[in-house]
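In this view, the complex is presented without one of its protein chains, the others remaining in place.
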Amino acid sequence: MLSEIKFTLNGKRIIYQGDPLRRLLDVIREDLGFTGTKEGCSEGECGACSVIKDGRLVTSCIIPIGACNGSDILTIEGIRDTEKGECIISAFAEGGAVQCGFCIPGMVMAAYYLLENNPNPSEEEIRMGISGNICRCTGYDLIVDSIALAAKKGEELWKK
Amino acid sequence: MEEMMCYIPENLEEALAIMDEKDAIALAGGSDLMVSGANGTGVNPSFSRPVVIISNLPELKGIKKREDGWTEIGALSTSREIAESGLVHPLVRNAASLMGAVALRNSATIGGNIANASPKGDTPQPLILLDAEVTLKSVRGERRMKVDDFILGAKKTKLEKGEIITSVLIPPSSLTHCYYRKIGMRRANAISKLTISIGAEVRDGKVVDFRASSGAAGPKVIRSHEAESILIGKTLSELTEYKEEFLDAWNNAISPRAMPEYRRGTTRRMLSFFIDALSAGVQEGIIE
Partner (left out) sequence: MSYTKISDKIERVDARTKARGEAMYVCDMSLPDMLYAYMVRSTCPRGKILKIDVPNLPKGYKFITADDIPQKGNNELWMISKDWRAFAKDYVLYVGETIGLLVGPDRTVLKYLRDNIHIEYEMEEPAVTIDDGIASKGGPMFPEKGNNVFCSLYCEKGRPMEEVFAEADEIFEETLETGYQEHVHLETNGAIVTMEDGKFVFYASAQCPFYIRKSIAGILGISVDDIIIRQCTTGGAFGGKEHFPDVLCGPLLVAENVIRKPIKLIFDREEDTQFSVKRHPSKCVYKTALKDGKIIGMDAKVYYNVGAYLSSSFVVLQRGIFHANGVYNIPSTHLVGEGIGTNTFPTCAFRGFGAPQTIFAVETHMDHIAHHLGVDPLEFKKDYIIKQGEETVTNGHIIEEVKLPEMLDVITKESDYWRKAKEYTPGCGKGIGISMYLHGGAFTGNGEQAIIKAHARLVRTGDKVRIEVGSTEMGQGFQTSLRKIAANTLQLPIENIEYNNPDTSKVVDSGPTAASRSTMIVGKLVERAAEEMKRRWDEGDITTEVEYEHPEGYPWDQSTFRGDAYLGWGWGVACVEVEVDKLTNEVKTVGIWTSHDIGHAIDELIVHGQVNGGIIQSLGYASMEKLENKNGFFRQKRMSDYVIPTSMDFPRQFYHLQENPYPWGPQGAKGMGELVFNGADAAYVDAVERALGTTFNSIPIPPEDIEEALKKNAQ
């Protein structure tokens, strides 16, 4: 039986001792102070709290920290200064993807996951890739275009 | 705090022991339980019974084809893994691929989806059509039963104290024609308003098997063996003649509760469409 939970967050080793049912989101935002990950719906519905856990996009509001032993977790803070993260963020800025911005860190994570697994997505695949990330401001077109722009501009990056 | 209410076993044996000792609830992907137990921002979820987090048990992972031809899906297989697996029947893959959106499909598990027994759950519906079974394990041993028997109704199952769903078993299918539709509240990332699977096996112009199951239309997945038997054994040219009788029998199986008009009307049209396609000699495979 595990008595503590060891995981890495943005490459840093973390040992968590406490209620294993605590939401990964609360650990990230409140215990560790990474507030780039947002809480939108609290039920895995809107994608604002998206993070990457062991290479997979997940919504951190419905993951208990107890399920994260041995996991590698990446939040927006962990990718924003990487070449790939910067590629997406620049494309979002250039392409007009950002309005109120609340969904955007999660959207960037979804785009990152998409491009990591599909370096050259079609429009349909991009729309599918962000269909779990609700945005109320943009109507999505410019987000879709921005992700396509990131795919194009970072062509070599995403093949790595 | 009071007594420890959550446990993280490192293997199945430990998990079963603690499940039994504490009369606990198993948490797999968390996508249902973490919502039902939620207490808001910064307040840890709570449950009426102790929780055992089984998310990382290696014994419950993986999808494989067994020697007897059945497909065995580890209970912790996620919707994404199922949707991507060539070993899994297309109807189940379809349902898994349309569950929620990307992130949810990366965490929701098939075991959790069945144990949760939500009328709106996506995977039980095609599983029931395929006569799939679940394997249940506890310290007392192992048992197997059809998913259709396991799920009793909305949020009700035959899961006993200390039991965990360890795998889902899908028998080999000889269905030649299949149809799947999910009608959600929107085109993606949606809870189902209605789902349907229809399958038929046609051999030499004769319907040797016919099945339909429908989800989100009542307290549990609807399957009517009585209605099915109306079409089984008929030739393709006889289908039109028996169609109305079959549709009426199906109609009677649908719950008269929420949105009955829509669910009845739509189910009837989809079944009718499939039967007409069969009558017209449509090609084998997934009918769209």
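To keep things simple, chains are lettered A and B as they appear, and every chain counts its residues starting from 1.
One rule holds for everything that comes next: contacts are C-beta pairs under 8 Å (C-beta built on N, C-alpha and C of every residue); 3 or more make two chains touch, one makes a residue touch a chain.
Since we're looking at a predicted model, the values are computed, not measured.
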Task: Give me the visible chains that the unshown chain touches, in label order.
output: A, B
Field: Listed residues B:K22, B:R181, B:R211 or B:K243, member touching the removed chain
entry: B:R181
Task: Determine and list the chain B residues touching the chain excluded from the picture.
output: 39-44, 101, 181, 183, 185-191, 193-194, 259, 261-262, 265-266, 269-270, 273
- prompt: In terms of residues, what is the contact footprint of the unshown chain on chain A?
  reply: 29, 34-43, 45-46, 48, 75-77, 80, 88-90, 92-94, 96-105, 108, 123, 126-128, 130-144
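As a working rule, only the chains that are shown with their structure count from here on.
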For chain A paired with chain B, centre-to-centre distance based on mean C-alpha positions, whole Å: 29
- request: Write out the stretch or stretches of chain B touching chain A in their complex.
  value: 1, 5-10, 14, 18, 27, 30-31, 34-35, 37-38, 40-42, 44-47, 51, 53, 55-56, 80, 100-104, 106-107, 188-189
- prompt: Quick one: in the complex, what on chain A touches chain B?
  reply: 1-2, 5, 19-23, 26, 30, 39, 42-45, 47, 50, 56-59, 61-64, 66-67, 69-70, 110, 113-114, 128-129, 131-134
